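Following: one structure in structure tokens, then a few remarks.
Yeah, one chain of the complex is gone here, protein chain that is, but the others are all in their spots.
Showing chain A:
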Amino acid sequence: MYYLGMQKKILIVEDDEAFFNLCATALKLKGYNVVHVADGSQALEVIANEKPDLILLDIVLPGMSGLDILQNIKETEELKGNRVIMLTNFGTDANVNRAMELGAEDYIMKYNVVPSELANKVSVVLGDSVDSAVKFVS
């Protein structure tokens, strides 16, 4: 499949390499451009540099927790426009409530979602995978 136009960019902040690969494969199949950072302490810098259209943000991360990263995003003038979906393995009410209070768009239970559903959820938030939706199927 070929795309004409700017592919939308999704940053996945996730330290579980296998889960990242899974998400990345599913999202690339839908035509999204996927970038990755595994270390929480590097996430804010990568967000500032990459300017993603959407961030999938894990909660339990080395370096800095996903909730702290989200709080930093929402308190920083240049970053606060970023749209964030939280990834969580625990799904405790406290974590989810805190994330939604801080301004996350939504959350995904990692163990409860298959990649095609994840890609669909992203599509609902982001819309088409390219800005000008012209695709050629080879």
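Note that in this section contacts are C-beta pairs under 8 Å (C-beta built on N, C-alpha and C of every residue); 3 or more make two chains touch, one makes a residue touch a chain; residues count from 1.
We adopt the following convention: contacts and distances are computed from a predicted model.
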item	value
Omitted chain, identified by the protein name its UniProt record gives, among "ABC-2 family transporter protein", "ATP synthase subunit a", "Sarcosine oxidase subunit alpha" or "histidine kinase"	"histidine kinase"
Hidden-chain contact residue, picked from the options A:46, A:60 or A:79	A:60
Contact footprint on chain A, counting only the chain that is left out	15-16, 18-19, 21-22, 25-26, 29, 60-62, 89-90, 110-116
